[in-house]
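One protein chain omitted, others in place.
In this document, chain identifiers A and B correspond to the written order of the chains, with residue numbering beginning at 1 in each.
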Amino acid sequence: MNRSRSNKFRQALIVLALAVVTVALAFLVFDQVNAIAAEQDVAAETAATGNYGPAPKLTAADYPTIAGVNSRVAVWIFAQLHLWFAAFVLAVPIFVFIIEAIGMRTRDKRYDDMAYEFIKVSITAYSLTAVLGGLLLFSLIVFYPQLFTYMARIFKGSMFYYALLFFVESAALYIYYYGWHWLQGGFKKWVHLTIGLVLNAAGTTLMLLANAWLTFMMSPAGVDPAGVFNGDAWAAINNFLWNPINIHRFVANIAYGGSIVGAYAAFKFLTAGTQQERAHYDWMGYNANFIAICALLPLPFAGYYLAAEIYAYSQQMGITLMGGIFAWLFIIQAVLIGTLFLSANYYLWCGMGRSDGARRYTKYIKYLAIVLVGAFLVWFTPHTLVLTNEELKSLGGPYHKILGPLGIMPAKNTAVNVMIIFTALSFMFYRRANKTATVSWVNAGNAIQVALYTAGIANIMFLGIYHGYFTNTVYKVAASIPQVLTTLVVIAASITLDSFIYRRSTDVGPVHWGRIPARAQYALFLLAVAFTWLMGLMGYIRSGIRQHWHIVDIMRDTSPDAFTPTLGYAANVVSVAAILFMAMVIFVFWIAQVSTSKTLPAGYWKEG
Amino acid sequence: MAMKIPRLLQAALVLIGVYVGFIVVFDVLLQAIIPSSLLAMYMFFVTAGVFMVFTYDEEGTRELVAPIKALVEDPSKRLIRNIVFVIVPLAAGAATYFQMQPSFEAPVELRTIHPAPPTTAKIYGKQVNLLKLENPFRELEKEDPDQFRELVDEGAAVYIRNCQFCHGDKLDGNGPYAAGLNPTPLNFQDVGTIAQLQESYLFWRISTGGPGLPKEAAPWISSMPVWQDFLTEDEIWKVILYLYDYTGHEPRSWEHE
Partner (left out) sequence: MRQFLSVVAFTLITIGCFTAYSNYGIPQIEPAPPPKEEKLDLGSMTMDQFVALGERLFNGKGTCTLCHNSLGRAPLLDTLGDVTPGRLGDARYEGEAGNVEEYLIESLVEPSAFVVEGFGKKGTNDTESPMPDVSGGGISLSEAEILAVVAYLQERGGSEVTVEIPTDVGEGDEDEEEEEELEPREAVSDPKLLVSMFMCDACHMIDGEGGDIGPDLSGIGAARDRAYLRRAILDPNADITEGFEPDQMPEDMAEQMYVSELEILVDFLAENK
């Protein structure tokens, strides 16, 4: 009796405290909005009197050289490391939040344990993110003082809120993590989930702000051609490429976070001592891979949207991006994305060994593989072929009449859509593997599924071939939209249909978690490594298409490093950074493991 | 019942089959050889795919590696083992030797056939903004089809007098002199050439020719003449009209019509 009252009392106190915090926050936000408005008024006034000067025109001597350090490479590596960790620590709370919610709804404690383990992995990574962010800031100020000064003048407001939000995020994360076991059950669980929401809101806003700064450098807004800022901070933030980058990064971060925790689970699986542990980490790896694939499927579309917007913003930038010196980078990208798709699929196929009913579907795997590899070969075929002189003579020119059309966009769009559909199909087989449908219309349902996939693929192929060979270029690019829609419709419809077919289905047998070969774990590693490297590479091109501009058309880079490096050089920098990152990630995993192990040295402590 | 082929042999047969298949389909059936560099990458990924299909389950994998395991571990296979362990390093050595051996083949040079154009170029003594440059006659296509036809015909005449010797009377890059040139003249019928480009790009390439190529298009071995020294500005625009008209391609544009 007494105890329950004190419990209620404590609950009331928490509610009160939360209410106070909310009200305080609301006031704070309101106050700040007012302050922003006031500041904008002032800014508008001062802008009229020319308080913001034009962008400085720099000379080589405006770039300090310090102890022979290559400033560009230093900033590049710090920025990339910071970004990898940031992507990871922003993504993990997003799906931890979702997993926690699923756990609350299904009342399956495994979900809660997994969510806790995910967040545990990210907590050390969080402080590393902050440290690397500090290093990045420091190196920017040291090596590019003029650029930083100019940017800080425009974004001083958002930089302040960035710092503020960072504290909010830290506080939310620490309460969320350390309060996990304390805030359990009933109302407290809801409080915990709410803190998770605050954590995610703060984290995502942080990302949006940082994105604004870098997209400003690509598509400056709110400044005149000389670089004089008009005082409208929102215009500078909401620049042309801000939202395309926001979307692309948000989706990619989730896929990336999934792949990294997948690698964590894979490592724990490989080093697990007991069957129970193996089962647990197998299940965790499966979920991580599931998250990564779910986010991976829409990612190419987000990428196309971003590229299209870059074209729309500046044709010069678009040509540099797709047709000029960076064209070969997309061949490397194709190899990496192919690696991602193949390893994710391989993991699914290996995972079918967990259920006894999978035999019914394994015979299809070779066909899936043939289509995936075939589509991948198209996706990978370069527009400009590397030919020996003999081949050149034999072909009668650098253009290949069969392979040439495979090198342009319609063929590649077709290939990637087919790859996505077949990955979804792989996944459908996996989900069906352990189930037996009991509804009376199973055969009809399956026939509809077959028809659906056939029609979808036929439509994609038709669009690809028609637009690839028979229309002019502007429609070639436009064809990707109906293809994407077809893919999305097929996937959504087949998932819905399957959920009806397998309503009240029976399980073939228990799922044998842990019954998966070690090779599959290496597929998870491959996923994480390829993803990391790919992000580094694409980060390079995103930044590289500015070429010799700090801020495109506003502030020129006149440092000795203003040149655009060859792809090999860029790849080497990315590789060095990726190895550094992997070493740090291993450290993070190790720390997460050490924190749970206890040793009792005999005879060390006083007996008594 | 037919004898079951061992899995390792199956995998090897699939790979060899795909390899031979590529060569047969491209080199023999389609009469367009597959470049060796591309074939190497293709085979790399096909091998990855075959590996995936043959190893996704435990049983299959065991069966696949059983012969290899036996070769290494089985005492009764000592003789074969010793032979293999001698042959494999020798084969690797030989492969390396032949790969590294200098040959009379000229080194592979890769040219970017369509380098990114500069923003502005000096053509006919004027500084021209290539991003904004448009074919002055293009609008006639809709406004005055008869006059447009006339211009195309004039372009055809210019083409026949100047261009067809290399680029061919079918615009397929196969003119009388084409065989003597390396790189060979462009085939305008191909969907990968003028169909991918804007008219301003063609104007830039035609008027400044091989010598006007930017740095990234090295080596500058194109024998395209600098046509601004021989043709008038209008003649070049008319030829461009003809190129698109004859091949049926549309010039690339940035806006939807």
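One rule holds in what follows: a contact is a pair of C-beta atoms (placed from the backbone, for glycine too) under 8 Å apart; a residue touches a chain by one contact, two chains touch by 3 or more.
No experiment lies behind these values; they were computed from the predicted model shown.
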item	value
Full-complex contact with the absent chain, from A:463, A:535, A:551 or A:571	A:571
Residue among A:84, A:216, A:267 or A:399 that touches the chain left out of view	A:267
Interface with the unshown chain - residue positions in subunit A	49-54, 56-62, 146, 226, 228, 267, 270-271, 324-325, 328, 331-332, 335-336, 382, 386, 522, 525-526, 529-530, 533, 547-548, 557, 560, 562-568, 570-572, 575, 578-579, 582, 586
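Heads up, the rule we're going with is that only the chains that are shown with their structure count from here on.
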item	value
Approximate Å spacing (C-alpha centroids) for the pair subunit A, subunit B	33
Residue ranges of subunit B touching subunit A (in the complex, touch as defined)	26, 30, 32-38, 41-42, 45-46, 48-49, 52-53, 55-58, 61, 105-106, 108, 110-117, 119, 131, 173-174, 178, 182-187, 190-193, 195-196, 216, 249-257
Parts of subunit A lying in touch with subunit B, wherever the complex brings them together	311, 315-316, 319-320, 323-325, 327, 338, 342, 345-346, 349-350, 352-353, 362, 365-366, 369-370, 372-373, 376-377, 380-405, 407-408, 468-469, 471-474, 478, 517, 519
